[in-house]
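Excluded from the complex is one protein chain; the other protein chains are retained at their positions.
Read from first to last, the chains carry the letters A and B; within each, the first residue is number 1.
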Amino acid sequence: MTTLKLYDYPLSGNCFKVRQMLAWLGVPYRTVPVDFFPGREHKSAAFLANVNPLGQLPVIDDDSFVLRDAQAILVYLASRYDTESRWYPADAKLRGEVAQWLATADEITRTASAARLHDALGYHHLDIEACRSGARAVFRVLNDHLAERAGDGLRWLASSPEATIADLACFPYVALAGEGGISLDEFPALRNWVWDFRHLPGFIGMSGIFPAGPA
Amino acid sequence: MPFITDDPNMLDDWLVVGPAPAPSASRTTRLLGETVRLSTGADGTPSCHLGDQPLAAQPRYGYLWVCPSGHPARPLFEFPEYAEPGRRLVDCGGIGVAVSGLRVIENFLDMAHFPFVHADYLGKVPHTEVAQYQVQVEPTTGEIWATDCRFWQPRASAAHDASGSEVLYKYRVMQPFSAMLYKSSFRAGELDAIGIFLQPVDDEHVIAHTLLACYDDDSTDAELIAFQHTIFGQDKPILENHAFKRMPLEGRAETPTRGDTSSVTYRRWLRERGMRFGVRAAA
Partner (left out) sequence: MNTPENTVRWHPVARSADLRPGANIVAGFAEGQELALWRAADGTAQAWENRCPHRSVRFTLGQVIDNRLACAYHGWQYEAGSGQCASIPAHPAMQAPRNVCAKTFGTAEAAGMLWVRLSPDALPVPDGLGNAVPAGWHFCRTLTVRVPAAMVRETMARHGLSADEASPAWRGPLDGVETAALVLDAQPLLSFIYLWTSAAPGSAEMKKLHAAARQLRTDIEARPQG
């Protein structure tokens, strides 16, 4: 019996993070579709009262354990279901690095995801220029980080030889940046990282980010 | 002079501006380079203003339609399925796309991209062949119809399971920026209708309003919308990554092939109307 429920919307990058983690961990789940747009169901009284008082997606309900926030959900799923501890390694320094990049993922959401909501879903109350310049600033930090470590054979955000939840958390809104009017032309290391991430075995993609195509 | 274009194809036609606001509410939106205000009176009558100037407006099919010049060259198209009893009518919202609306309509008419852009949903390699279909311009309405279209699909709608079947399609272009597709419904013998109505923000930006008029007694609105958004979201990066956003109607920059009959007819139809808005100037 599938006991894990995911409150989900297909175009949400934050929801994609959880869908992808569940796929990589081989954890079965049931989708509860939420009419994020145009219905704004995540802001409805029922959703605020019963699912998430912050009115945000994704939310999981794992056999009555309810958790909101994409990054928190990744930590939980990796801790509970990743028998190899590769997605959220236990080493103290690596764990610190991962936490650092999970926080950066919030900045990416605040800027690049907001720009996309403005351009694609008509969120006109947002200051689009502030979102775009904020995104470029955090992308430059990511790009520098990746560019300066490539020579040492480090391909991922944390100093692990394998991708971790740090990469998964930062990935979708970087890959979707164009939909918010943010070009990745000036971030070659970031573009390489996006390509590498998309080509990880078992990558499922989402609308707007193609999985690596069939040969 | 208001509005970003003087193309009569836009100024003298009915253009969608999205759903009318609720009674006693108002909102602004963008149309042909201008900001317009939509309002609905307490009595339920919707209106659209450019500054102080009221624009000719009519509510149809759950949306408000505006004729910028006030001199419409033709009435708004008919949509008989909208009023048919038993159909679910679902407005899937207006999604912004950064490309000329002409490219959005052309993409909507195209099947050859199904196995690539909508892999595992509307098509799957190696079922890539596009069988010949018929395209004509209806003499009385001037609308384009593509009939006898069929394509193998692994999962054709929210209601279908993933086992795969040949799906029948018909396409219709009512205006340069409005089209409809009709596809085999879950209910045997019926066709579901999906309308795409593009609100022209400027030559290189539209808001794409999608309306479903379908037979489906089981799926929730959220499930129907999720499926439409999944499909549209897959098209979005393709649409926003044309090396030139405006559609060329002349010259040899782009080469069609046999399966592009709808698009060849659509481009010729636009050329014959003297379409300039959203069109790439000849080199």
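We adopt the following convention: a residue touches a chain if its C-beta (ideal position, glycine included) is under 8 Å from a C-beta of that chain, and two chains touch if they have at least 3 such contacts.
As the structure is a computational prediction, the values presented were derived from the model and not from experiment.
In the complete complex, the residue from A:Leu48, A:Ala72, A:Ala130 or A:Ala150 that touches the missing chain is A:Ala150. From the set A:Phe16, A:Tyr29, A:Phe171 or A:Phe187, the residue in touch with the chain omitted from the display is A:Phe187, counting the whole complex.
Residue B:Glu129 is the one among B:Glu129, B:Asp148, B:Glu166 or B:Glu250 that touches the chain missing from this view.
For chain B, the residues touching the absent chain in the complete assembly are 103, 106, 110, 112-113, 115-117, 125, 128-130, 237-238, 241-244, 253-259. The missing chain lies against chain A, touching residues 143-144, 147-148, 150-152, 185-189, 191-192, 195, 210, 212-213, 215.
Note that in this section only the chains that are shown with their structure count from here on.
If you average the CA atoms of chain A and of chain B, the two centres end up 31 Å from each other. Residues 91-98, 116, 119, 125, 207, 220-223, 225-226, 229-234, 236-237, 240-241 of chain B are the ones touching chain A in the complex. Listing the residues of chain A that touch chain B in their complex gives 8-11, 33-35, 37-39, 41, 119-122, 178-179, 181, 206-210, 213-214.
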